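Each remark here refers to the structure printed beneath this line.
Only a single protein chain was left out; the remaining protein chains are all shown in position.
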């Protein structure tokens, strides 16, 4: 079927490539005309230079996928589409929008009779090949109309062995996409997905960091690591004499272990390329979803200490506790006369 | 090759089954004679009724796998083997021993010239079919001698697609087992593996709990959930109106998402069987490894807030903060005159 | 000077009592006429039965303190005051409003030329006697006009020994009140104060809980506490044989220790009254400020793991992780065949 795509960054372009490969017809637009030309040439899609042209090249009811940065840019595109599209058309926001924005966006569109589907899209740079996990919110009409597109974009049932106990007809979720509920439900589920992702990533990172320091007893005994009067000495250096081959450990865990996972696969790959990861400084960014997940937990009044702690570790990696840490050192100086250990 | 197995619980018996199926010859012992008879009949293995008999049925240098509960029982079996086996024989402790105990056990055995391999074994009830991920510590002689057994017990290279960037000859870790270092290194790596497992499990559990409560706005508006004067009301009930099909969400995440993992597979299976999980009370046990991982982090002086928080959530699920919580309520009563909200 | 008080609950009435005792003149109103009558009789204040009457009894520019529950009720009173008061009048919101609401309320009032001071008020049931710590936001005109009231309501300089290094004229903060900045700054500072309060309370509660369980070795050895196959046994029961007199410990810490604090004083008092705190169930409420503090940390992108963890411990004490805990038990059952330990 036909689909318009607005935003031809890596994600948008790769979704178009999956659709075209499966026989769908795409009309593509980007605010950068070069991106349009390149993709149109490469994929035999129709490139357009305005939203109006995009509308005119698509048969009604139209389906237009928006794949632009979340926040003000998405809102601006949605607002323009409200002015450009027609009643019964469908807009899919496939970006990382806050689900609360979906509710506002749906209101803008619905005043013109246009439907919004919010579609959380997971898969990163690997999605073109593996397919994208799709978590979709919106009304039934819009979902049903766009479903053939989701079928193509999603990984499909073969991407994982069937869950034990499932028999007979495939459930929707088994094909890699899910209509999660009304407007916002898709991005809500995607938000929580990313919150979980933060926690899993931090779990692996903390564990590997413990392995990385498993030789601290040796280092202390060799004088490579020096304690100071202020800091607790290692009590049992004899128990920390291991020089662990961390890339090999990540690799071995990929087979048969309880923690085998795609994140572990990626970690093994990164460590194989660069065992010390010395090209990284360890300043870890966070996008919005981790923060929103925590705010959802707090609003709901449910504990999410692991997910939150994982988020805070990223903040701390960017030195954002600096003043707080100075306060701690200042207190220690006040009550104990302790000077800071020099770095 | 030949191997003796001591301890014919689920794990020990299944390892024997994998070995026999692949052509190895097993001599099996358990303190429960019935377990010996059953397995010997089923698998065509040689059942014995004493450690001395086990020793006599094996050619030197012998390999004896110990698969009994960690702690005092393992220490007792190791001590008996020190008296029974001969110089150059090899004992493999495949249980969940604390790596510090390995160091003590190796000392007991080495006085008789016997070698210890500590072997962290991950795979649970699925290992018979999937193979076990093996993390091994000990000296090179012992490892090399026992390696054919590890090859059979491990999942093998086909259990996962090859890591991007790896070419040519297979590394040891790619076959699902790894000689991690000297005595204790295997159980150290397994310990950290389980620490990571706790963090990943908690990440999934917290995320699903947030989804489970995504309808709290609806419940509050319907009066199903009542706030009280003491507890903060929900500020934006309109943002929490989602009735999420959690088994379906777990299923959809299995394909193409960043958090796809074996733990997610198991979660999807459990939720498919029982969407509300009402057969569980939510009292979550912990075995030693999570605790030992935290102690290792603290000894090393490295932060592990996610893994630790995951452990504490299990403690809290068993109501072990009860007195602390009473202290909090008592303080609130003291300074604010606040009574506890009735349950 | 004159002041109107709206809301004669414990806090409002006690503030009136402090003001009257120091020679100020109060006009008091509550939606419950009995509360007005009682306080008017007791304190020789002027009771009124409507906001209009309150306005008429006060000389311009008026100062009206609002001490009603935060949220919708405060907004409603503020809106009514916008219709009742006159230009240059001053409204003080002394309740626990969200600082973001202050910004909205100030806008409503400023359209009529009325000023808002947001005043975070700490002191609980003890404030009448000890005075209230006041954190104030708003413009300079309003603050200067109302300052004589703050001087009376605050504890005054004698409430604490002078900070080392401070000399000469008293700073405003030394008298127990502070103009923290523009609209919202007062409640922002009060919000963070309460966030810190949560962290301090949890610190004491966790520590006392560890002392409470310092006899777990004895209990295990006596069979009063039973482990199970699933849960890690206590490795060193000999190190946990202490039967600590917790009320006495709280008392001894009050003198000379680093953690001496008002919260400790209250804890000592509560434990003296009731050493086992058996009248509490341990379901700990939270009001909004702890949640808002965490949201502020997340918005700012700074780590606040201690304050957040303290908040989550309260959620957990109210059994709000139940589904998540069931997920954990279900996963353990799936991969390890572990049944839950019966309670």
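Each chain carries a letter (A, B and C) given by its place in the written order, and its residues are counted from 1.
Criterion: a residue touches a chain if its C-beta (ideal position, glycine included) is under 8 Å from a C-beta of that chain, and two chains touch if they have at least 3 such contacts.
None of the values given here were measured: they were computed from a predicted structure.
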Touched by the hidden chain, restricted to displayed chains: A, B, C
Option touching the unshown chain, where A:57, A:162 or A:212 are the choices: A:212
Full-complex contact with the absent chain, from C:5, C:307 or C:331: C:307
Hidden partner chain, touching residue among A:30, A:118 or A:286: A:286
Interface with the undisplayed chain - residues on chain C: 99-100, 103, 122-124, 127, 130-135, 154-157, 159-161, 163-166, 171-178, 180-182, 184-185, 188-189, 192-200, 202-204, 206-211, 213-214, 216, 231-232, 234-236, 238-245, 248-249, 251-265, 268-269, 272-273, 293, 296-297, 299-307, 309-310, 312-313
Positions on chain B where the hidden chain makes contact: 258, 286, 291, 294-295, 298-299, 301-305, 308-309, 311-313, 315-316, 318, 320-321, 324, 335
Chain A residues that touch the omitted chain in the full complex: 10, 69, 71, 124-126, 201-202, 204-206, 208-209, 212-213, 228-233, 262-263, 266-267, 269-271, 274, 277-278, 280-288, 290-291, 305, 309, 313-314, 316-318, 320-338, 340-341, 343
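FYI, only the chains that are shown with their structure count from here on.
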Innermost chain, where centres are averages of C-alpha coordinates: A
Copies chain C and chain B - interface residue numbers shared by over half, same or different: same
Distance from the mean Cα position of chain B to that of chain A, given in whole angstrom: 28
Distance from chain C to chain A - Cα centre to Cα centre, in angstrom: 37
Residues of chain B touching at least two other chains: 124, 202, 204, 206, 208-209, 213, 231-232, 262-263, 269, 305, 309, 313
